[in-house]
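Here the complex is missing one protein chain, while the rest keep their positions.
Chain lettering (A, B and C) follows the sequence in which the chains are written, and residue indices restart at 1 in each chain.
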Amino acid sequence: MRVASEYRLRRRVQFHETDTAGIVHFSWFYRYMEEAEHALWRSVGLSIAPRHATVGFPRVAASFDFHRPLRFEDEFEVHIRIARVGQKSIRYATEVTKDGHSVATGSLTVACIDKRPGAPFRSTPIPSEIAERFEVALPAPDA
Amino acid sequence: MRVASEYRLRRRVQFHETDTAGIVHFSWFYRYMEEAEHALWRSVGLSIAPRHATVGFPRVAASFDFHRPLRFEDEFEVHIRIARVGQKSIRYATEVTKDGHSVATGSLTVACIDKRPGAPFRSTPIPSEIAERFEVALPAPDA
Amino acid sequence: MRVASEYRLRRRVQFHETDTAGIVHFSWFYRYMEEAEHALWRSVGLSIAPRHATVGFPRVAASFDFHRPLRFEDEFEVHIRIARVGQKSIRYATEVTKDGHSVATGSLTVACIDKRPGAPFRSTPIPSEIAERFEVALPAPDA
Partner (left out) sequence: MRVASEYRLRRRVQFHETDTAGIVHFSWFYRYMEEAEHALWRSVGLSIAPRHATVGFPRVAASFDFHRPLRFEDEFEVHIRIARVGQKSIRYATEVTKDGHSVATGSLTVACIDKRPGAPFRSTPIPSEIAERFEVALPAPDA
């Protein structure tokens, strides 16, 4: 069984992600982080939102600190790692880098909710077949 | 019964809608047109996507010709009118203007599809309680 | 001279802001917060990004905690208030509400940078004609 604790997504800045200031609009970093999260799930054979899912993973908190701008056609890397797997939630830590320099650092917490028809929008334990796929990654020594 | 054939949406350009060229990214005009379409539906008491809808209205064609740029904080108007109501589809014509000058002209065709569970993604007659709310608007004399 | 410390933006959820989970994608809340920020600036006669600006205000940190989902056509309010005006940065606090219930709470910090040609991407004091327009708003008693 494949188990994962981190993922590195290579990405290039697209034109429509930039704004009048000539840099990537900050709202895109939250999407980059989520793209890396979903790639992490795929790396262990999971989809975070299969078509007839009985559970879903809405975001309950997300933050970023921005250190450097990204510009059109820049190539960058989104490193996401699992910081905590709780009974009903998962927390990720993210660093966006370009040419080895830190561009932004972020974190994301998602909760597991029951998605069956009529179920309230409320957290529920993460199914074991999902939870057992992920394990916590320690931060890098210099982080 | 309220019946409508057109709608004028007032809108301001948001920062995140602009790109590095300093103008609104062209993909936004399709969203502006759709925002006006949904406001047109609301003006006759309808939602195009109520929560337990049995029909849906996917877009089957959309085009724009762009004449002038829009920039951050520009105020503009999106005029949408119904160009045709068919048995299974609706066609709209749109003009985006700023200070009376044409910024872009577009068109949008949407089909009616069956959304009940298990139904194929295929067109179906527009329910009469929807179709009877809309009537074709002739283009303005100078258009 | 008009001075402001907060702004309340009324907004409706647009279809393109929702995702497959049937709710507003979380990345949109950062845009809603920024839309309210720019409306706050306009309320005192300022643009945060005039065409030949000598200073700019890139985002250096932004976070949200999400409490309830928003859905297509929901009407909601974005309340932004100034939490701190520093020499080179401004911090805002935000609450998104719907029908009086808290949907999300967030914060945003922006820095002032020199935008003159050739200037490095580095913080600089906020011009007094901007700083004097804003004053800190205390949180509401029950917040």
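One rule holds for everything that comes next: contacts are C-beta pairs under 8 Å (C-beta built on N, C-alpha and C of every residue); 3 or more make two chains touch, one makes a residue touch a chain.
Since we're looking at a predicted model, the values are computed, not measured.
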(message) Can you tell me which of C:Y7, C:Y32, C:F72 or C:Y92 touches the chain that was removed from the display?
(response) C:F72
(message) Looking at the full complex, which residue from C:G22, C:G45, C:P125 or C:P139 touches the chain that isn't shown here?
(response) C:G22
(message) In the complete complex, the non-displayed chain touches which residues of chain B?
(response) 20-21, 23, 26-28, 30-31, 34, 49, 56, 58-66, 68-69, 121
(message) What does the interface between chain A and the hidden chain look like in terms of residue numbers?
(response) 14-16, 22, 31, 34-35, 38, 42, 47-49, 51, 71-73
(request) With the missing chain put back, which residues of chain C would touch it? List them for me. (result) 15-16, 18-20, 22, 25, 27, 71-72
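In this section, only the chains that are shown with their structure count from here on.
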(message) Which chain is most central here if centres come from C-alpha coordinates alone?
(response) C
(message) For this structure, which two chains share the highest number of contact pairs?
(response) A-C
(request) Could you grab the centroid distance between chain B and chain C? Build each centroid from C-alpha atoms only and quote it in angstrom. (result) 29
(message) Averaging over Cα atoms per chain, report the distance between chain A and chain C in Å.
(response) 24
(message) At least two partner chains per residue is the criterion; list those residues in chain C.
(response) 31, 34, 49
